[in-house]
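Taken from a larger complex, these chains appear in their original positions, while the remainder are omitted.
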């Protein structure tokens, strides 16, 4: 998932690890202390679990024979404080991974959870993640992967699509291209001429003219080749409204372009998607950016619950294993899975 | 800043780029269109500008002689919709960088802005960024860099410290180490024995016993070698309160440990820091995690404002250059800087 | 003011009078009771006094020699419960006028007060009352008169303008005309060709195309003859926004049409006008409809305070004359005015 890191395990327990875990490792090593501990991981609020795929990749390399690991599946719906992973191993093998493991789960689950909310609001209409531009490019594709885990039907970057196992990225055309051409119809025709056949002809219809007028001009010019128009009205013009979508749909239909779909983007979030759906706005797909990309991470915590086979934990937590019947055994990879006794 | 990416420029305009910019590039290239455009970048809300250091690194490689670039400085306070960067170049040289450039600014400025708010609330007390565990490890160190740009005095990962130009990462000791030892005083003594001298002796004092009692035990055991105690009371015990800090301070002082500082962490955000400061809680430093790490990105936008020397932009925006007297010329790197005529 | 009523006095004390005043008159007459009473009129909330002009017209005809009348002036700012008129006359001459007198003051003062609030919000920009369509045509012109008393610079109906003493009504052009023409520029040219010179050339620029585009087309076509454009964006397109006005202004200026003013209408009220002014939107005039026309009436009350020279009033009110130093004597029309001893 992150091919540009030469050795992800080393990265996680070295440069990306909170230094106090290294200091703890050094202190314990100097004392010759390395008991087997049982550690449990849980989230502080409910959501969609994501990031576990990479966590298991790192963990598998870190653990050794005899160590045990149980986990929930990528994409699972989880409850607040539910145990999502449990490891039983000498502390030295897992201590320095805490920062990275929690971080992967935190960011990815935050994004997937937000995506799930939007997708649920869309009630069957397609939702495409368009938010790579709102997060650092180092995690843009990872965010898109999480959005797809949360239910999005597509995403915008090539690496995001690859991580998510999609056939390819989704995209229409940027305002910039139309501005360079100076006319939407001219831009649309050139796009149609030069793009391979598997690229959908969806034309952005709000750059220079009112959306309804531009949609009709484009539909007139491209005829049956036009797959859809994208409405992305800027907030200075009041953003896309339910009424605009209805009017564009009506005008397209009245002019015989019933085959042309409507793609809506621009400041869409779960609440606005819900309003569009409730009002019966004839939207074919929604493009969603900030509402997923800016989702706050979900806080994850790792707790030692046993040391050398004895229940022990810090103040505020209950010692011993937490009941967690949904956990499935990952390591050792045996035929008979199950939660620990 | 991101040494593990072999070629950041290629990464930004390839796998991490929204596909529609690639399609626009292909269409325009097929049409032989490549006018010089002027593009402006601005944020949708006020904050602290961050990420510009890397943006300029990428841009410098992408642009050619004759192209022009103006920008504000890393760490600048910016207003909503203020122009933070302006580029004048053939569109083919900058079009595919839009996703990455906006993303760098979005994430980093979001983190730096949140850090600034906490640091301002702390009114002179040190704030250390402890939130790497709350974001994906690919950006954990980047987040810490941004937190330092926003005013934090330290951060927790080695790479974060390196990016931020600090002497080294900051950290005390994790609950896990104390749990393995089974006693805070024993853990503290081992830590003291094995750590190099430049590691501050700050002992976490809430794992097994009430914080006041544990703080006194540790102070008694370590005497003058103890630099501070860290209070990180879990929410199940009501988190760290102003009153707890005052009591620990009073008990330490009454027992002759006036030299021992108090470090507070656990769910601290700007509002809680403000309350601690207002109530006169004798805190020496604050450790802040989620409040910075989970900061929402700041939305950045790139707008074409001129094409081939003529004012042009999309509906909703005002064509032509925006007044931006604070911009400084970056390229061509001339002696006489200034904003464009 | 209401020339279509053959005899306004008779109308007020006959068909438009609450029947119980007629019954009271009949009963008192049968008993031969007709003492001189002093009646005071006041409003239940602060505002702009309006309707007094017509009230005095009716009163002057109803009263006889020896009767006395004091009043405040049309357009005066009044306090809650301030006495705005005082009459001393035999009860038979004023009893049946109560319904009409209170009604004139109630409606007109409500409208004038709302107009004053909008005009104050506009901080010097012109406000035109456009709300005749929101009230019954019998009072449409009266409402416009009151709006002018409240500070509006113009109104839309001929009779309203006449009542208000304006040179003539104000108006641009309706969407309907442009729809019949089928093109805004064609409609504008025809309008310019056929209208007398004293009609301002203000063209409605939102019927078919985006306002910015249409404004430029019209300005291009009409050149120096164009006085202004009216923006009346429907709510389905997000109403007129501050940003739209700024953009249209900038585009007009950039194209050399700095002489073309901007007239804004559509759902404007005091709050929105205040926001436009605060945001520095370059508006020349505001057209305001519902915010004035739908203003609730101000409740007025008439109280008998003396009967046959003796203080008397109903429970809840204080008998005797209320202190009212601002009242001016109207009848008998003497040189020495003043409030009653």
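Should a chain be cited, it is by its letter among A, B and C, assigned in written order, with residues numbered from 1 in that chain.
Just so it is clear, contacts are C-beta pairs under 8 Å (C-beta built on N, C-alpha and C of every residue); 3 or more make two chains touch, one makes a residue touch a chain.
Note that this is a predicted model, so its numbers are computed, not measured.
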item	value
Full complex, copies of the single sequence (shown: 3)	6
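Everything below uses one rule, namely that only the chains that are shown with their structure count from here on.
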item	value
Distance from chain C to chain B - Cα centre to Cα centre, in angstrom	58
Interchain centroid distance [CA atoms averaged], chain A/chain B, Å	22
Separation of chain A from chain C, taking each centre as the mean of its C-alpha atoms, in whole Å	58
Residues of chain C touching at least two other chains	210, 243, 247
List of chain C residues in touch with chain B within their complex	210, 212, 243, 246-247, 250-251, 254
In the complex with chain C, residue positions of chain A that touch it	208-210, 213, 233, 235-239, 241, 243-244, 247
Chain C-facing residues of chain B, complex	311, 315-320
